[in-house]
Structures are given as structure tokens and as C-alpha cells.
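A selection of the complex's chains, in situ.
To keep things simple, chains are lettered A, B and C as they appear, and every chain counts its residues starting from 1.
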Amino acid sequence: MKSRPSPSSKSSPFAEVDLERLERCGNSEVIFGAGKTPEQILSISLQLKASGQSVLITRTDATVFQLLQSSLPGSRFDPSARCITWHPKKLKIKNKPLQLCVCAAGTSDLPVAEEAALCSEFWGNKVTRIYDVGVAGLHRLLRRVPELRQADAIIAVAGMEGTLPSVIGGLVACPVIGVPTSVGYGANLQGVTALLGMLTSCASGLTVVNIDNGFGAAAAIERMKKRTQPKHPRS
Amino acid sequence: MKSRPSPSSKSSPFAEVDLERLERCGNSEVIFGAGKTPEQILSISLQLKASGQSVLITRTDATVFQLLQSSLPGSRFDPSARCITWHPKKLKIKNKPLQLCVCAAGTSDLPVAEEAALCSEFWGNKVTRIYDVGVAGLHRLLRRVPELRQADAIIAVAGMEGTLPSVIGGLVACPVIGVPTSVGYGANLQGVTALLGMLTSCASGLTVVNIDNGFGAAAAIERMKKRTQPKHPRS
Amino acid sequence: MKSRPSPSSKSSPFAEVDLERLERCGNSEVIFGAGKTPEQILSISLQLKASGQSVLITRTDATVFQLLQSSLPGSRFDPSARCITWHPKKLKIKNKPLQLCVCAAGTSDLPVAEEAALCSEFWGNKVTRIYDVGVAGLHRLLRRVPELRQADAIIAVAGMEGTLPSVIGGLVACPVIGVPTSVGYGANLQGVTALLGMLTSCASGLTVVNIDNGFGAAAAIERMKKRTQPKHPRS
């Protein structure tokens, strides 16, 4: 099997890094850390760095960070969000930043909420965190409605029965993305109940991402930013 | 197989009517109409009537009502709640009636809510109906909080993601019983999603009955009335 | 239970029409026809009309349309999308319309796709329909990439294994909303397989709505339009 050179991807035995994604999809490839060895993560990070792109690693830990630190000087590890971020010195954010709210129903939902918030900040947006506003104490959420109504988009993170996005969806006009979490026990079914609940919400126009997928919600909002950009003329 | 006479039950080939239930459990046996022939329902009704008890038939229809009307003069059929009710002339309600609220999230939940309301009224309680107060328009529910706070107990009926009991549970101190309905489609899974959502609610102290089981919620509240009665001394 | 007058909602025995929703959430209340009687639908429609709002009824049929026609002159019924639409004469769309693509994997997915397309058009957007582009014949989709890249947002409708949004998501930068359909049999599990597949897509930033919920996808995109509007200053 001889080599297939390509200007737009770097091939290693285990990964075809998609260096064109920045242009094609509007943001660079992100490294999903779970299930990859530290060495694989380092290798992919260096390919991204070499092509002048920023590095974002999700679902990672301090061990990986220790390995990467010297190769990615200035990188940061956030243990709550379980993410490593690194930017090249000359980074220019092309899109206008958004004003986002990341809401979380309970304290146990914070790791997922922080993943969403940190990824959004990585892409240059401003994030207001509104935490512990589960509907069992509705007044806590209602106090924050003015902030919610200032947002360009809202990420609503909730486990258990996953009610939060429904209630928020009825209070604001902007996009609301529900992130179910696996927080809960028994009938929560590792987050499936929250997921199904958000999908059947009576508040119209909510959309949902996978369980615990804070990154996915942030990425979905990043796509919204794209639509005011000049269109890509070629296939 | 020879006859086993019993002072407290009437035996037919297909049913052992539990005539003692009024004393043992505090209210008489109720006839679940689904899956029974009109003739079976009539036969059981007559046994209840003969022992001086009231008759409540759930999940029934106009055909059954036509058959029963002459035997149970003064009986009523409620097509929305799908119930037939009949009381003997000399009925004395021993327990003090309760003030209840039956809430429903949407218009499609009404048959289940009406079953709960009608059964509660059958047992002598006062019922305030608060309908179409789903959380997508939270202001509709919040307007009704004073009424909710006057109630002795609340039945909260909701399909789709089943959020209503969670929100009500955070607003009042009295018992709240959630009734999931099979209203919805797709990820609603015929009410399973609403059921699981209510069970994992972040509002503490909610309890839940089976999907579409308006009768069950009313019966659960009827049990609460019992606890202020003199205790049964014998096994 | 005495009357609770409210300037912003009309109360009927079965429904609290949310007339404020236009201002609060950016578009008026939509009538979900399934599970409502024609008379209930007519009553709600007249309340919306009386308050100067447009009327959109989903999951409805020709019988309802016949009842409504005289009361809503100029209304239209689309049997494929199963929707009735009516606009008041002096309608002004405040938001700038979007250029959308609605894609469908197979012929059987058309009712859901048409619901999405028609709702989007009801709210003033321009819709390009790209149908029968399932991934079993990938060239059919690849031919349409230029059109896809011109869109502000894309609704991707697919049953069976629900692959279409994943593939589209890797080809464009704009928001992509997946709508799983209940088309298929056996292991499709009435659309659950397509739903779960879209949620676990390897293409980042996809979001998903409930099975067969074409309306929901259109409503989600409508929320995106809102974020460039002046913010609501009050709670």
C-alpha cells in the first residue's frame, strides 16, 4: 500500500488528521481524548500546531497535560472541564464573538457545563455561567431571566429528568440547546431519561445533543456564528 | 369443586367481588372496565349495589352505560373521563372531604385528568381543575400558584417530557402525585419518557403512578384521607 | 373557581392560548393538531386570528380544513406536510429571512421534510428542497454540495439508520439539524435507531429533534434568526 500524499491531511498509522476542517467546517479538528493514548494525543496535537492551528483536547486528564506541556508552551488544563487548550501566538478570531449563557440544573452537572463553557470560550465567545438553577426552586431561575434574554444562545445542561431546557425554552426567543447529563440514578438510566425528556419537550424549537456532550453543544453554537460569514464558493 | 361460601365476597365464574374492601381499605371495589364484557360489568355492578355500595366504572363507554342504565337508575356517564358512577340513595361519606387541584399540562391530557377529577369527586372531594398550564408558557402556571397553595393535595397530569409535577412540587408543600400520560410521539415512547422523568424529578417528595392512571392518583389521595380515621383493630 | 382575567391570554375550558408568545419567544403559538378535536382547533384558531396573529396548524387533515375554511378565508391546506396555514392581510415579517436547505434521505421521508419546509416558509424563509439523497448513492448528495454551502442552515431528515445529517455535517459549516423519521422496519424501532444514531454522530455540532418532528427543526432555526434582533429588556 503505497503512500497517498495529500496537501490537506497528515496521515499517521492510527489517524488521518483533518487539517482542512478549519476551512471546510469553520473550526479546526478537536481531539476527543477518551480512548486515545497520551502518545497519540501528543502526535495529533503536534500536527495541528505545525499547521498553525489551535489545539483543543476534551475528555482528558492531568497525565496527558504533563506530557504535552513542554511541546505546547502556554497550554492550560482545566480539571473541572477536563480540557486542554492551546492557541498559537498569532491567533485571529475571524468571527464576531457571541454572548452565551451556560445554565446547569445542579452541582453535579458542572463538569459537562464547564466543558461547554470552556469550548465556547476557546472559540472566542463570552460566556455567562448560571448554575444550580434546577426547577425544584424555580425562583432561582426566574431571577436570572434578564441575563438569559440578553444571550445570543443558551446551553442548558441538566441530568435527572432534564427539565431545565424546557422551562428556559419557554422564557427566551434565542436558540436553546439541551445537554442531558448522566447525573442521577435508577430510572434516570444513565442519562437516557433526561435525553428523551428533552427531545419530547413541550417548548418548541429546542434541539438536543448526546448525553454529557458539552462540547457538542458548544460546537453547534459555533456553527450558528458561521452563517453570517462569506459563503464557501467551492466544493 | 364445591362451593366455598364466604360472608364477605360474592363468587361468580369469572370474578370474586371484594365486598369487604370498603371496610378493609376504606373505599369500595372499583370496576376497571377495559377487557371486561358489558355483561361482566353489569353482573359485578349488581353485586356491589346489592351490598349497599356505590359503583364506579373506569375505562368504559356509552355501550356499557346503555346496558346498565335501567339497573342503576340515576347513574351517570362522563364521556371525557370515560367513567360511569352511581350512588345509593342513602350515601353517607364518613371522611371529611379534601380540597384538591387536578392540573394538566396540555389539552390532550384531559381524558386522564378528568378521570382523576371525577374519581376524586365520586369519593366526595372538591376538585379545582387547572388545565393547559404546560411549562412552555410558565406564566400560565405561575398565575395559579395561590390556588395550588390552597390545596390539600395536587394531581399533576402531563405527557411529553412530564415536567409539570417537578415544577409544581417546587412551589407547594402539599402532596403532589404525578400522572404521566401517553400523549406525545417518537421519543415519548407511549408515556415511558414522561414516567421516567417524573420518577427522577429533582423536586423531592413527588410520587408517581402508572401511565394514564388518573384513577390511581385519585385512589392514592383517598388513602391519605384515611389516616385521620379511627384505626382498624382487627386483622 | 372564578375567572382570572389576563391581558395576554385567552382562557377556554380546555386551553390557555399563549397570545404573548409572539413577543416573548419571537413567533406565535402553533397548534399541534393531533389529539385535538376540529372544534378545539377552530376555537384556538379564532383566538389567534382575533389577536392579529397568523395561524399554523400541524398534524392536521382535510376534515379540519373544511371546518376552518370559511372562518379563515385564504387559508391553505398542504396534504403532504399535513399543515394548514393562514396569514392576516397586514402581515409584516420583522426578521430578515434565511436561506435554508431541507434535505431528505428517501421518498418515504417526504411528509416530515415537507412539514419542516412548509413551517419555515410560513415564517418567511426561502427553502431549497434536496430530496432522495440517501448515502447509499453518495454521488447524489455530493452533486448538491454547492447548494448546501450556500445555506444559512440545513435541516436533514432521514429514517432507517439516519446517516444523512452526519455526512452533511462534515461537508458544511452552517447549523445542521437532524430530524430522525420513523421510516423503516425491524431494527429501526420506529425511528429510535435513527434518533440514537444522529445523537452519536461523529460529525461535531449537529443537534437533533424528536422523531418525525419536522416542525421542531423549523422552529429551532427560527430561534437562530432571533439573535440578531434587539434584545427584550423586560422579564
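The rule we apply is simple: contacts are C-beta pairs under 8 Å (C-beta built on N, C-alpha and C of every residue); 3 or more make two chains touch, one makes a residue touch a chain.
Remember, it's a predicted structure, so these values are computed and weren't measured experimentally.
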item	value
Whole-complex copies, counting every chain including the 3 in place	8
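The definition used in the following text is that only the chains that are shown with their structure count from here on.
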item	value
Central chain (distance from its CA mean to the mean of all protein CA atoms)	C
Most distant chain from chain C by Cα centroid	B
Rounded Å distance between chain A and chain C, as computed from the means of their C-alpha atoms	26
Rounded Å distance, chain B centre to chain C centre (Cα mean)	37
Chain A and chain B, separation of their C-alpha mean positions in angstrom	46
Two or more partner chains touched - positions in chain C	195, 210-211
Chain A residues touching chain C - in the complex, by the definition given at the top	24-26, 30, 98, 142, 145-146, 149-150, 152-153, 169-177, 195, 199-200, 204-211, 215-217, 219-220, 222-224, 226-227, 229, 231-233, 235
Partner chain A, residues of chain B touching it in the complex	105-106, 134-138, 160-163, 166-167, 169-171, 184, 186-189, 192-204
Chain C-facing residues of chain B, complex	107-108, 110, 128-129, 131-133, 136-137, 139-140, 143-144, 147, 183, 185-188
